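Just one protein chain is left out here, and the rest sit where they should.
Order of writing sets the chain letters: A and B. Residues in each chain are counted from 1.
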Amino acid sequence: MKKARARVFSLIGLVILLFLGPLFLENYYLHLAVLVFIYVMLTSSLRAIYISGQLSLGHAAFMAIGAYTSAMLAKHLGWTPWCTMPLGGIAALIGGVLIGFPFSRLRAIYFSMASLFFGMMVTTLVGLAPELTGHYTGLQAIPRLFGFTKVPYYYFFLVVTLLTLLILYRIEHSRIGMTFKSVSQSYLAASSRGINEAGIRILSLGIGTFFAGIAGAGYAHYAGFIAPATFGLMPSIFLVVYLLAGGKGSFAGPIVGAAILYLIPFVMREFQGYAPFFQAGVLVAVIFVIPEGMISLPSQTMSWIGKVREGRRRSYAS
Amino acid sequence: MAAQIAGHLVNVLMTSSIYVLVALGFALVFSVMRIMNFAHGAIYMIGGFVCYNFWVPLGLGPWVSLALTMLIMGLFGLFLEKFCFRPFQRDFEKATVMAIALVIILKTGADLTVGPLAKSMPPLVSGSIRAGGVTFGADRLMVLLIASVLLTALILFIQKTKVGQATLAIAHDPDAASLMGINTNRVSALVCATGCGLAGLAGGLVGSVLVLHVSIADVMLVKIIGVVILAGIGSIGGVWAGGLVMGALDALCPYFLSNVVSDPLGLGLVVLILVIRPQGFFGHEM
Partner (left out) sequence: MKGIRLFTILASVFVASAVLLQPCLAAETKILKVGTVNGLTGWMAAGEQPTDDGMKLAADWINDTGGITVKGVRYKIQLITEDSKSSPEGMAAACTKLVEKDKVKFILGGVNTVMNIAASAVTEPAKVFRLSNYTCGNPEESGPQFPLTFFSNSNIESMRPQLVYLKETHPEVKRLALSHPGDGAGKWRRAHLEPVAKELGMTVVYSEEWPGETVDFTPVVKKALASNPDAYIFTDGWAYHAGAQIKALRALGFKGAILSTDSEIVSEVLQLTGSEAGEGYFASAWDMMDPNMRPIMKKEVIPRASARLGKLNQWQPWGWNTVWILKQAIESAQSLDPVVVASHLRTMKKVETVFGPATIGGQKTFGIKCTIDAPQAIFIAKAGQSVFVRWNETSVP
């Protein structure tokens, strides 16, 4: 009980600290924070799909769907981004559900492969309407949310990310969430209890893709410019890596994974070309030393210390 | 007309043979170790540059360079299997993260050493063959010949030798295989070494016929995953069919179709296969 209360308090403390961010962070760091918020949203929404047993290797494509939908509506039709962003999320949701029908009845690895290729295919579709999408040169002059100061964006993305995390957390710990998890365990057991497996999977996929779309739409109206190159193969793969390295078993895993791994190249700017080695190093360290992911580092350290103490006590006793 | 078709056919066969050479290594590693080696594209690319270094600056000529490349990349494959893959067999997710870490290390290493410059080697054999109004580059035919010989040798090896049979056994059912006394570790090592060696060789061949650049790693990775999916995840024999389809798409679509259509076409086809018949042409249900 005490542990839970301590956790809640530290969480509240963290949130308060985040809200005070602009007081001691200057513009450039507010910008980095916005990007981290977006990637936390993306990785957490990826996890929302993962808990039903589907590892999507094409998640960035749904960020693209949300971004392009919202950007094109706002730029070409003149609608306000406050309207088009939710529409971007819905477009991504629809996309997710539509491919869920054929994909969600596939076994784990086949689903991953299908999502991989689907993800790559989506970005090539800009060629279908080059005037509207800007083709491979990208879509520019997208109406921004707040003009060019960073502070409003910081608060906006902070609030949206917190809301997203709250909603995803509640879903995961509700009955629906239990159903998602049971479906991931066994193909037969769940259906034997009368659960519509494919339907549940599609629901999980839709939830994940919706928030990915929101994140994408937000990004479009923050950066003012999007191009297909930003949403291709490697970004999707990196989201999966953030999830797995952060810790796939816990809700906070993707948050930690996204925040740490995304920031490494920025922190390591001094090392220029060598920066990716640090990323790779962290990944290797995680899978060899902390297989449960970075989120488990504190508890792993505690148990390791405990083992050392136990070992010492035993050797003294004998 | 017939000459035109022959010209297209040679291109299709040459492209397919390169894809099959590289995809086989990937398929073998997956069948035997259940690991998707995402670094395979990078291995192919590095093999190409290794070959370049023997061939041009060190002046060892084509055949010695290709042989050395196969050897070196094969040894690298042994190293990979022992230290990077063996700890994570059967754990798809961890192996994936490991493979991604490998890709990052290999590509960054290539960026820093080879650098961004494109490199190319002179043709294996110079000259061309004119037949019926169409010109065939002799070096392309040579690549096709080399690839065919190697692939035939590999198929014979798998079918006729004990080790080859053991590979197929493990691919079919790893637990039963080890119960039968097959040393899975040794087979895995051999398979990984062969796969990397072939990929490296393919890189060298491509460097001579086309141009090498660090970016070809990603492109090839996507292609061979497509090949393996079309063939059927878990199938080794079907890789030639998958390679043929993929090679045909890549050699013919840019010619007959516009950019807008051919870009998504290959990818869409793979998605379609996965949806309609996930086990591909020859795979079995997993």
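In the analysis below, a residue touches a chain if its C-beta (ideal position, glycine included) is under 8 Å from a C-beta of that chain, and two chains touch if they have at least 3 such contacts.
The structure displayed is predicted, hence computed values, not measured ones.
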Residue, one of A:22, A:102, A:143 or A:224, that touches the chain absent here: A:224
Residue of B:125, B:145, B:253 or B:275 in touch with the missing chain, whole complex considered: B:253
Among A:66, A:96, A:134 or A:293, the residue in touch with the chain that has been omitted: A:134
Hidden partner chain, residues of chain A it touches: 26-28, 31, 130, 134-138, 140-141, 148, 150, 223-225, 227, 229-230, 266, 269, 272-273
Missing-partner contacts on chain B, residue numbers: 7, 11, 15, 111, 115-120, 122, 126, 128, 130, 135, 137, 139-140, 206, 209-211, 213-216, 218-220, 250-255, 258-259, 262-263
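By definition in this document, only the chains that are shown with their structure count from here on.
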Chain A and chain B, separation of their C-alpha mean positions in angstrom: 32
Interfacial residue positions of chain A with respect to chain B in the complex: 55, 102-103, 106-110, 113-114, 116-118, 120-121, 124-125, 127-128, 233-234, 237, 240-241, 244-245, 248, 273-274, 276-277, 279-281, 283-284, 286-288, 291
Of all residues in chain B, those that touch chain A in their complex: 38, 87-88, 92-94, 96-98, 100-102, 104-105, 107-108, 111-112, 218, 222, 225-226, 229, 233, 259-260, 263-264, 267-268, 270-271, 274-275, 278, 286
